[in-house]
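Shown here: the complex without one of its protein chains, the others still in place.
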Amino acid sequence: MTRQRRPTGGLIDRTRPVGFTFDGVPYEGFAGDTLASALLANGVGLLGRSFKYHRPRGILAAGVEEPSALVGVGQGGRFEPNTRATDLFLYDGLQAHSQNRWPSLSLDVGAVLGAVARFLPAGFYYKAFLGKPDLWKIYEHFIRKAAGLGRPPVAPDPDSYDHRAAFCDVLVVGAGPAGLAAALAASASGARVILLEQDAVVGGGLLRDPARLDGATGDSWISAALATLTARGVRVLVRCTAVGYWDHDLVTAAERVTEPGQTPDHDGPAQRFWRIRAERVVLATGAIERPLPFEHNDRPGVMLAQAARTYVARFGVVPGSRAVIATSHDDAYRTAFALADTGVQVQAILDTRPASDRPIVTEAKARFQVMFGARVLRVAGGAAGLRRVTAQTGGQVLTFDGDLLAVSGGFSPVSHLHMQAGGGLVWNETTAAFQAGDARQNQSSAGSAAGLDGLSEVLCDGWAKGGAAARAVGFKRAPGPAPQVVEPWPGPGHGVSALEAPIGADPKRIFVDFQNDVTLADIDLAWREGYRSVEHVKRYTTLGMATDQGKTSNMIGLARLAANEGRPVPEVGLTTFRPPYTPVTLGLLAGHRKGFQVTPLRRQALYAAHQAASPIWQPSGYWMRPRAYPRAGEDLHAATLREARTVRSAVGWVDVSTLGKFEVVGPDAAVLLERVCATTVGKLSVGRGRYTFMLREDGMVMDDGTVWRIADDRYLLTSSTGGAERMAHHIDYVRHVLAPGLKAAVANVQEHWAGIAVAGPRARDLIARLAPDFDIPPHMSAARTVMAGVPVQVLAASYSGERAFEIYVQSPNVDPIWTAISAIGATLDGCPYGLEALEILRIEKGHVVVGGEIDGRTTPHDLGLQRMMNPARSFVGAAALQRPALQAPQGRQQLVGLESGEAIPEGAMLVTHAPGAAEGHVTAGGIRALEAGAVALGLLRDGHTRLGEDLVAWSPTRRLSARVKVVPPMFYDAEGVRYRD
Amino acid sequence: MLRIDCPYCGRRAQAEFAFERALDAVLPLDATPEAAVQTLYARTNPKGWTWELWRHTAGCGAWLRLHRHSVSHEIAAVHTVADT
Partner (left out) sequence: MTRYSTLGLLRAGLSNHRNWPRAWRDPTPKPRYDVIVIGGGGHGLATAYNLAKQHGVRSVAVLERGWIGGGNTGRNTTIVRSNYRQPQLQRLLEYSLKLWEGMTDELNYNVMFSQRGAVFLGHSDADITQLAQRGDALRAQGIDADLMSRAEIARLIPPLDMSPDARFPVFGGLIQRRGGTARHDAVAWGYARAADALGVDIIQNCEVVGFTMKGGRVAGVETTKGAIGADRIGICVAGHSGQVAALAGLKLPIESHLLQAFVSEPVKPMIDTVIMSQSIHCYISQSDKGEVVLGGDPDGYPTYSQRGVPMRLEDVASQAIALVPALSRLRMLRSWAGTTDMSFDGSPILGETPVDGLYLNGGWCYGGFKATPGSGKLFAHHLATGEAHEIAAPFSLDRFARGATIDETGSGPRAQDR
């Protein structure tokens, strides 16, 4: 066994064994293990297959930067593909599966693609499979199957997700040494601090490397720091990754309450999404180690040096038995010591740099074979693990046996959030890394995220930045001195660039992006073909576009591009970092907004009364409104016809509560209304009302309704249900922005007043019985009375064409009125009616509706409303309506009526002959309530001049058509006789 | 996401506000047809500092004049429309 658990050590809880399976095989780990550490402890080193060539993939890293060790985890609706084994803490019953292999991980047929890799270079698909789309579709079918990584989830997600908002003076992202120091300093000054850590425990590098801080061991210092922070009220969130840094210092963070695939406790959320608004943000996000470029550098057994040390120190796992260390930085020497101290045979340290006599190097030379100016050329190995490392130094080629190659190509500061926040990056020539430069927002970077190296420097920087952040918010108290650090090998690690491939190595075999199988040869090819901008290279080769977002790969790729260009790296530039820093599930983003919470559903006051009658519901914006009230044996059509006939012959009542309603009050109320409405309002006498419509400022009809003068200085304006919110905004805009001097107040009373319309030849009887002493107002008049003991406002308005009354009442009091109307109405052979009957009735009367004839493209003239317009033209939309094409005699779609002996399909095209070119369309069509045949409204090109023409209403998608005659849009009681008593 | 300092309510998230229009696109009620076309359709669309009309829709409802940078999103001033 080359990988195994050490008998002691690490931060795992050896008293708590945890059972899990990988590809169906049961294993055991300990609480505190990641899936990666537990698999390593069980001797498993092969975890998956790469995206393109299906090369075997092991574990490269020990954190979120992992490109290779991806698994599917969880069952049923909790299944999550592409989960990093290095960022997945073990829980009981965890079931993980390898990905992108068939039939099995060790025997993967797809690996044959590796053998033909030479024919599949970057962008090969742009040059092949040419031809017509039909042909491409066949190739594509297979390409799609081969692509993708994990299986897609299939079942609905059973879990819930929480969204929370938080505010603080100083937000510290990252709880490694710099972050802890920053949080300590900021909180010592008195600032409200939030500290985020993506790992399950705080400490970062302190968990990995021995050091004494203020005289204590790393572990005890961390515990003390946590206790201090907690005592000061600092909110410390672990397993919480800052994923986005947005405008005005808003940071979003994803907190894993449970691990991927894990069942939450009780009814708790699986994850929590934080929106944190901070006055200052300290980014102590650390740095990510870079791999080295050599042939087959993607093989299982090649591991980042810090990761190898992390597995030893934190998880008590030995990731190999014979190790080679290859580095360009002192830090990897620590890995050599850590491995050797656990009994691993360190074959050699291959250092790209010249010899030096720094203590760490000197000590290493005493214990190991250390070679300077040495580069790894290639490794040999495969799915079964690493076998051999070949290196060159000074013209000499050497070979080492080994099952672990720990590599360090230096470190890339994590500046993703800094860049998301609009900050610039600067190039550090010495460390060959980009680091945070100018800040755009109230942010600073601290510690290794700021390019620093060496624990003491990192801690001091965090302390300083945390203190400075608190001071910037106004907390002047000095935080005191930074913690004192004693460590075996202090100071920076003297890293140098190791981004270039060793001379003589084959770029086809040197991998840059381990997940997407991008090689140096691919980058060369892109450059040769002229894809030379860094964005072109990324997009052409897919470099950095894998699920790890290039965290480990980008710099080697960039350096190759720069070398090809013959320009320094910073001139070549960098692709932009965008949210999220690490991928977050869509379920977390959606939060509670699933099912009926996706979009709110509004319920009118009479909802329960309707529901008791089991209506057919119809969505209407955010509302659900009764469409019809079918009786036993009736379908929608039968119910609608019965309801419409009842209104025409007896009496019906309908809930109109959802209409837009505005009270406009004040000496200038009429003036304000005449700015909003296109009709005259001022001449209305008290107690009278009239139809009105409103224009958008481009001259198109926006909405319509009625306006009532209910007192000397008080008006009620109604408008459509669907346009109610827009109208509320519009009136407010006119009131406050366009006509701010007017003495008028507007109240949106849409939901304050519930409304019931009573219509039909017996409507007056019904009202009379409801309110026996009521002086019933004539058509288009208003009056107040009491019905069923409730004060009401009665507006004698009609939409149906019958004598009708709209009864408005305070919403909470509407039920008794509905009940009374229903009881009395039944004795008059009446019934409630829904939107569908209402539609039939309004079509017969030629009333236009918002969303139908008022479609945002029709002018008053198009709809035959121009005669009602206020000649003073001081209303919104009057000016733009004068534009020539809107005044032209021809070319407009105009409102017409349509008659037919057959059903007229709604939405059908109006054509001279079918098939043919559309000259208009049917906006609304229906049966007639009392007579045979069908009528409809339509918009027809130059319709006003085409009365009497025969056309076809043609619906090819429904295979329907009807011969129609163009007539005026009025089919019922054109003289308005029925409005009179 | 912006944070807008409403003169009435204090600093609130952009989610509470709605952008209405650029301030120079407010069309007066007495505009001529020619002026209407100019105001509505000939726009500076500045890349940089701009004056805009916003409304605190999910707050106090106030109409606000913002001096905002259309690239950096910095907000230099927030006034109510009444306060000129």
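All chains are identified by letter, namely A and B, in their written order; residue positions are counted from 1 within each chain.
Just so we're on the same page, a contact is a pair of C-beta atoms (placed from the backbone, for glycine too) under 8 Å apart; a residue touches a chain by one contact, two chains touch by 3 or more.
These numbers come from a predicted model, not from an experiment.
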Taking the complete complex into account, tell me which visible chains touch the one left out. A, B
Residue in contact with the excluded chain [from A:424, A:488, A:504 or A:619]: A:619
The listed residue (A:16, A:567, A:594 or A:631) that touches the chain absent from the view is A:594
Give the residue, chosen from A:388, A:539, A:714 or A:752, that touches the chain omitted from the document. A:539
When the complex is taken as a whole, what residues of chain B touch the one chain not shown? 1-2, 14-15, 18-22, 37, 40-45, 47, 50, 52, 70-73
In the full complex, chain A touches the hidden chain through residues 51, 74, 77-82, 118-119, 121, 124-133, 136-137, 140, 143-145, 147-157, 244, 246-247, 250, 252, 275, 420, 422, 508, 521, 525, 528-533, 535-536, 539-540, 542, 545, 547, 549, 578-580, 583-587, 589-591, 593-599, 601, 618-619, 696-700, 702, 855-857, 880, 883-887, 905-909, 911, 915-918, 921, 954-958
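FYI, only the chains that are shown with their structure count from here on.
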Distance between the centres, which are taken as Cα means, of chain B and chain A, whole angstrom: 26
Give the list of chain B residues in touch with chain A in this complex. 1-3, 13-14, 18, 20, 26-33, 35-37, 40, 53, 55, 57, 61, 63, 72-73, 81-82
Within the complex, which stretch of chain A touches chain B? 246-250, 277, 422, 440, 675, 697-698, 729, 732-734, 736-740, 874-876, 879-880, 882-883
